[in-house]
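A single protein chain has been removed from this complex, and every other one stays in its place.
Showing chain A:
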Amino acid sequence: MAPLLTMTGIKKHFGGVPALRDASLEIEPGEVHALIGQNGAGKSTLIKILTGLYRRDEGEVEFAGAPSHLSSPRGAQSAGIATIYQELNLVPLRSVSENVVMGQEPKSFGFMINWPEAHRRTREILSRFGIEIDVTAPLGSYSTAIQQLVAIARAVSMDAKLVIMDEPTSSLDSSEVEILFGVVRELKSSGVSVLYVSHFLDELFQICDRVTIMRDGKTVGCREIADTTKLDLIAAMLGRNADEIEAEGLTELAGGSAAFDEVVLDVDHVATGPRLSEFSMSLHRGEIVGLGGLLGSGRTEAARSIFGLDPLTSGTLRLNGREFKPAEPSEAIRARIAFLTEDRKAEGIVPDMSVRENLTLALLPSLRRNGQIDREREKELVSEFIRKLGIKTSHMDQPIRELSGGNQQKVLLARWLATKPDILILDEPTRGVDVGAKREIQAIIRTFVDEGHAVILISSEFEELVEGANRIVVMHEGKSVSELTNPGITENALVRALAHHEDATP
């Protein structure tokens, strides 16, 4: 049978930066096809090209036996490609029926929407999925899982030949996942193809037929699920050799943190919700502890729990031996904890403010004298940090948006360091930063712990973790599952630890 979709040699640049270098994808009719890859591998770009949101620079796309241009979401939809996005792209204020039939409403007299027919059609599709709900109620009044199934129902009502599911299970609980899998099988049996994007590898083995692996904007492999293993997939995603990892064998991961004896933070079976269900670790003075894990393993949630962003549902935190229950970040900050978030643009910098203003934002209360900001002290402090961290700016009043990513990150780091924290949590501190600035940031972090402080380091780059951390706590599905200590910290050991736990779950 001819494939339903063939994409070959797809290239896409954004302002000179390549997002896709040579991507390809082939999907058979009635196949459930997985697409996997690390963050930034190009999965979403490829999907957006497929759904007509982006235009490809180069490459061929053939869909249902004909060359396809895919120039708009509307065009892709009428060609038979439907997408269920991670952030649901429906309208929560409007009714379930409306969300299903919008764009192809049944009409009477040629212009009036036939609502009884719309409701009937919606109910019929949902009942095929085993769902009986009031379709006239606002979509937003139902759970995320139902909303997701409504999105799929919409795809079905549009006669989609290919349904793309982008991380469909990331916000579902296990019983909801089962319902979703039932719907996927139902689609498959009616001849609809599904492109299934997920970082939960276990799921792929349950419902997918084949898997395409992407890395650095390229398609690096396509396998039959039946012929592959999780270790194989992880190795391919990370660009490593599975045999080599296997061959290195199980060097004992033992060791100790003898050099560090003073515990500053003790995390004991902390949970905040489905995405962080059991997190334990300890942090010593002078130590950098890395949190390792694949996307969605709960690393960021772990950091959020310590910083008072998500309330604990169980477990305890102890700070310097005393119980610590931060209800909001300001309490964590007062306890001398700082958190440099992953999302520099949204949660970090104020682009139009100057380097000086950005740097001292968190410090304003302490800089106040007689109700005014003490300008002299502010300037002193800012120039001290600019010097110490080697921030490259023409002047301290230069708008921060004019700085490079690395220097923006240094300003943010300085903002937190200026609050004199004891514990610094860094979430992807060097993402999107050039190599030179990366080294400098890592050196700043090292200096900070050498002064007797402690750091929790989250990074998707194994190299950074392995080189920077004294210990690595491995996370998997919201749990801390194992720990690597020196001298057992190697990249291969980390990959194996991840694969092991991928394998350990049924």
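The rule we apply is simple: a residue touches a chain if its C-beta (ideal position, glycine included) is under 8 Å from a C-beta of that chain, and two chains touch if they have at least 3 such contacts; residues count from 1.
Please note the rule applied: contacts and distances are computed from a predicted model.
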Query: The chain dropped from view, which UniProt name applies: "Cell division protein FtsX", "Nodulation protein E", "Ribose transport system permease protein RbsC" or "Amino acid/amide ABC transporter membrane protein 2, HAAT family"?
result: "Ribose transport system permease protein RbsC"
Statement: Full-complex touch with the removed chain, picking from A:171, A:419 or A:460, is A:171
Field: Options A:83, A:193 or A:430, residue touching the unrepresented chain
entry: A:83
Statement: The one of A:73, A:286 or A:399 in touch with the missing chain is A:73
Touch criterion as defined above, residue of A:103, A:311, A:351 or A:436 at the omitted chain: A:103
- line: Those residues of chain A that touch the unshown chain are 51, 53, 72-74, 76-78, 83, 85, 87-94, 98, 102-103, 105, 107, 111-113, 115-116, 119, 134-138, 140-141, 143-144, 147, 154, 171
